[in-house]
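I'd like to ask some things about the structure below.
Every protein chain except one is present and positioned as in the full complex.
Should a chain be cited, it is by its letter among A and B, assigned in written order, with residues numbered from 1 in that chain.
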Amino acid sequence: MTISILLKTTISILASLILAPILLGIINRVKAGFAGRVGQPLLQPYYDIFKLLKKGLFYSTTTSWIFRWGTLVSLAVIVCALLIVPCGPFPALISFKGDIFLLVYLMGVVRFITVISALDTGSSFEGMGSSREMFFSALAEPALLLALMGLAKVTDSFSLTSIANTLSATNWFNNGASLALLMGTLFIVLLSENARIPIDDPNTHLELTMIHEVMVLDHSGPDFAVINYISALKLWIFSAIIAPVLFPIHTNNIIADFSVWLSGMVLISIAVGIVESSMARLRLTVIPQFLLGATALAITAIVLTWIG
Amino acid sequence: MKVQLLLILVLLTNLKLLGSSRLGSSIRTVAIQGSLLGLLPLFIELDSLNWRVMTLAIGTVFLKGFVFANLLFRAINVANVNREVQPFAGYVSSLLYGIVALIVSFWLGQILNLGQLSYSPLIIPVSFFGIFSGLFLIVSRRRAISQVLGFLVLENGVFTFGAGIIKMTSLLVEIGILLDVFVAILVMGITVFRISQECDHIDTDKLITLKD
Partner (left out) sequence: MKFLFTSFGIWSFTILCLIVFGRRERLCSVAGGLGVISGSLFAIASGVTTLLSNSYECFYLNWNYIGDKISFALDPLAAWFVIPVCGLSLLAAIYAIAYDWDNETGYSKSFSWILFILLLASMVLVICAANGVVFLMAWEVMAVSSFFLVIRDSAHSHSSQDAGWIYLIATHLGTVFLVILFLLAQAQTGSFDFMVWEKQGLNIPNRSLLFLLAAIGFGTKAGFVPFHIWLPEAHPAAPSYISAVMSGVMIKTGIYGLIRSIGWFGAPIPHWWGIAVLVIGIVSGVLGVLFAIAQHDLKRLLAYHSVENIGIITIGIGVGLVGLSYDNAGLIFLGFSGAVLHVLNHAVFKGLLFLGAGSVLHSTEEREIDKMGGLLKRMPLTGVAFLIGAMAISGLPPLNGFVSELIIFISGVHSLLSKDVTIGLCGAAVVGGLALIGGLAAACFAKAFGIIFVGEPRSDKCSKAEESSPLMTIPMLVLAMLCLVIGLSGAWLVAGVAPQIVQNISKNTSLDFAGYQSQLSNALMFVGLTGGLLIVLLALFVLIKKALIKNRTVSYGLTWDCGYTRPTARMQYTASSFAQPFLELFKPILRTRHHYHVHMPDNMFPQGANFHTETPDICHTEVYRPVFLKISEILMKFRFLQHGYIQIYILYIALTLILLLIWKIR
């Protein structure tokens, strides 16, 4: 590894770590705009995280060491997952043939730990949220993996970095329909995994509507700050998978490429905000059909690549 | 290229029909599918446009996109039908069937490779998928209107096949098919209206009582 590559990778990792919460801010601003309000400042997620980091902690007597240290394990896992995703022109630190699966299963670890921390509190609300979370993600995982397989099929490579590097405008020309369908599936999975409408409502804390928010009800202070940061990083990772498909532009100028990629990420956040403002949450019994529909789109995309 | 895009959109409308739950949106989807297929001969013969192709395209779009939809909407409004489709197979099963039918259609497309005869390698898969979807809709839905829709989708599948394969002589065949379908829809619409008048419902499940 030469110094320049090492430097580039470090810069991209630092950029991801620092910029991730902005996406949440953009989504909130877009929602506020649709509602006719001015809305929170763009940097509000940062303010929230710092405010929470300064607070004290409250632990329930039911919980064990899993609850106390689980958030840190999730943070370590998701930072490792971040290292697999390429940031625009900067290649990922961990890149090998098959890193797609490592990424998806690292997210699975985060989910598993969140769920058992939630069950650790012994609260029925959190149990309900855990059950729904595992249910929907069990259905979303095939959709996600098949969509990533579709991308692999289109670019004939199966490492995220090489997929991002190989995607170009000619792919849109040749396999445009497949890529559009794959982007649709990936967007639906993004909405599902990040607890956005129409799967889950990130604003309310009522039993009827919550899946993700309820699992973190008992976390407090720095633990909750870490949880908010983890959800920001999750959104960043999922957007970073879609961004190269959206704008597969490779000039040789690093700054230009990175700006294009960043604008892709911002565009995706705006799209999430628009979807959140214009749709209502689906009934819980309809969500499996929705996710199955996403899987059907991914399979259609893969089947189309055999013809085109 | 545009032909490819059109066919993929037709395929997506079929998928939407399989997973759809409301009569109104199903009728609209079939109308959109009909309009897309009406435009198909236009895009196929984009270089050699003449007035026959244009009139045929416009006529098909008008008939399939507007007239049939209107007839069906009027039928369900007059018969005061409950707008929710009640299927025999659940939505999950329908979507799973759709995925399997899709794979089988593409496999058939590979086997029955027509090469130069077809305008696009997607013609056979999309038409077979349309036929399979139409058959499934007829078999698995309860309401008579849904079965009419299934028949329309089936005809659309056959139309796709015809339009994509033969060249100029297809126009006669297509006019013939269109007349066929028009008469069928008219008859079916009237029948449904009459059934609902006699029996106060159009649930084909309950029509078996007629056999006694």
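For this structure, a couple of remarks:
The rule is short, and it goes like this: a residue touches a chain if its C-beta (ideal position, glycine included) is under 8 Å from a C-beta of that chain, and two chains touch if they have at least 3 such contacts.
Note that the coordinates shown come from a computational prediction; the quantities given were computed from them, not determined experimentally.
Residue A:V115 is the one among A:I49, A:C87 or A:V115 that touches the chain missing from this view.
Checked against the full complex, the candidates A:L102, A:A180 or A:I274 give a single residue touching the omitted chain, namely A:L102. In the complete complex, the residue from A:M128, A:I249, A:L262 or A:L282 that touches the missing chain is A:M128.
The missing chain, though absent from the display, is touched by one residue of B:V92, B:V139 or B:L179; that residue is B:V92. Residues of chain A in touch with the missing chain: 53, 55-64, 66, 69, 72-73, 75-77, 79-80, 83, 94-99, 101-102, 104-106, 108-109, 111-112, 115-116, 118-128, 130-132, 134-135, 137-142, 144-146, 149, 152-153, 156, 158, 217-218, 221-222, 288, 295, 299, 302, 306. In the full complex, the hidden chain is touched by chain B at residues 92-93, 103, 107, 110.
As a working rule, only the chains that are shown with their structure count from here on.
Here the spacing of chain A and chain B, counted between their Cα centres, is 38 Å.
Listing the residues of chain A that touch chain B in their complex gives 176-177, 288-289, 292-293, 295-297, 299-300, 303-304, 306-308.
On chain B, the positions that touch chain A within their shared complex are 4-5, 8, 11-12, 15, 19, 91-92, 95-96, 98-99, 102-103, 106, 109-110, 121-122, 125.
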